[in-house]
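See below for the structure under consideration.
With one protein chain held back, the other chains of the complex are shown just where they sit.
Take a look at chain A:
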Amino acid sequence: MNLSLDLAAKSSNRGWTFAMFAILVVVTLGITFWASRKNRTAADFYAGGRSFTSLQNGLAIGGDYMSAASFLGIAGILALSGYDGFLYSIGFLVAWLVALLLVAEPMRNSGRFTMADVLANRMRERPVRTAASVSTIVVSIFYLIAQMVGAASVVSLLLDVKSDAAQISVIAAVGALMIVYVTVGGMKGTSWVQIVKAGLLMVGAFVMCVWVLAKFDFNVADLLGTAASKSGSGESFLQPGLKYGATDGWSKIDLISLGLALVLGTAGLPHILVRFYTVPNARVARRSVTWAIGIIGVFYLMTLILGFGAAALIGSKEIKKADPSGNTAATRLAEHLGGGAGTTGGALMLAFIAAVAFATILAVVAGLTLASSSSFAHDLYANVFRKGRTTDKDEVKVARISALVIGTAAIVLSVFARELNVAFLVALAFAIAASANLPAILFSLFWKNFNTRGAVFGIYGGLVTSVLVVLLSPICWGGASDTKPAIKQLTAKQASDCDVSKDRKDVGNATALFSCTTPAPIPLENPGIISIPVGFACAAIGAMSARRRRTDDDDRKFAELEVRALTGAGAH
């Protein structure tokens, strides 16, 4: 293809993609303002009036949960490293059983708006609400930065604009939209954005999936075989190990660590937990989680076909050329299915899938902003600072202001972090959720001897340990080791990023945050295998070491919590 034709194709692509983005923004803003009409009470703002049906909430959970990382990211890992992308999907799905069996129903029955409500039932409110709120806000901000920096790079790839100014404007635009969704639409608006996104994502993935399979006459073995041969890795493309656990023993432990954080983190993610409050009762909460399991499971099965399809139809090398992380695999596949680069069909498909990815990002960041601002307003402001002496109206006003503040903080942090490799922040958010939030929630619900000290120890212990392990990991210290073998030949960009000469042979991770040449004290990128046991142990030791003996009053509170959690009596 000659240059002028190439440029024309690119600008027509961009035109379609822009148009789709614009339609999406208009539709979601319309929904938000429509939802804002009935946004009066705190229950409206925090919990969408608790009026969602199980299918609606199931879709919204899917929309909240399936981030751009899991759509574009997993499809990309599958297309480049084959089978190992599947490990992610499975962890992300199995995790929902923890939410279904242990968390969703008692949470709905005994809480009101935030995770901390459940803990505050039987503990001293101020310390546990403070701890839960700190952890909620930290998890949300980390996750937000990962999503927004990811959004900047994905959207600029999709629109094919790579300048610094463009990246900053994408971050600012995504941030501004999420602030509007949350402050104007509250939980109702945010949920509908998530429902629309989940619908689009499922339809988009389904169409592509059938299309890919049709190209192979619905012969899956043929698809797998072609993917393996076009991947450049042969049969090992279909086996675990290309990406994870490829070097020494530590890298295998790292893989298990990742699996643990994924499976135990989901039921502790604040933006997921608040979704259980948006339905009328625990039964609907249960049914919405089963819907979510169906939706999320089918979606991850489809990404398997999309990722392998991208490898088979386009080839791993081609995909890597466009973007080394593989994030554009799904959109390239869409373009290919539509007829290829330069065709109207290709441009339309590309624009549609790009818009789906954009919707995905918007829905997830809105959910995170809402969860963290709810926790700030309901836990810190109303119950810690004002000791409960506030009105609903006042609380909602503070929630809106904190959405604005947290959203703005996330924009500013993301602008500063945009050059850094922040993909690890998603795994870190899951690890904190699993090591700080989950022990506190489970012990509060099921362990009679648990107490305030245990909850506070568990939350801070899990939080600090997760962050500490990452600070000592190859993410921050990139020196070559057995786990992270040296990069054979540094590129000019890597060398300048690291501030070393190109012929250095001791750089293992060129995107390390602190130093590229000092080896990491802890060779694990995923803190879960250390931080989750530490979190649970801190919670247990904290509870058992309390000087204050359990009183009749504690027993009474626990009895009430048990009755309420299981029967739903007195639920909000």
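A few comments on the model shown:
Keep in mind that, in the parts below, a residue touches a chain if its C-beta (ideal position, glycine included) is under 8 Å from a C-beta of that chain, and two chains touch if they have at least 3 such contacts; residues count from 1.
The criterion applied here is as follows: contacts and distances are computed from a predicted model.
Protein name for the hidden chain, per its UniProt entry and selected from "Phosphate ABC transporter ATP-binding protein", "Membrane protein", "Transcriptional initiation protein Tat" or "Aspartyl/glutamyl-tRNA(Asn/Gln) amidotransferase subunit B": "Membrane protein". When you scan A:L55, A:L102, A:V500 or A:I522 for touch with the missing chain, the hit is A:L102. Touching the chain that is not shown, out of A:G150, A:G259, A:G367 or A:G508: A:G259 (per the contact rule at the top). From the options A:L55, A:V134, A:A172 or A:L238, the residue with contact to the chain not on display is A:L238. Interface note for the absent chain: among A:R112, A:K230, A:R275 or A:K484, the touching residue is A:R112.
Interface residues of chain A facing the missing partner chain: 83, 86-87, 90-91, 93-94, 96-98, 100-102, 105, 110, 112, 117, 120-121, 124-126, 220-221, 224-225, 228, 235-236, 238-241, 244-245, 252-253, 255-256, 259-260, 263, 283, 286-287, 289-290, 293-294, 297, 300-301, 383, 387-389, 552-553, 556-557, 559-560, 562-564, 566-570, 572.
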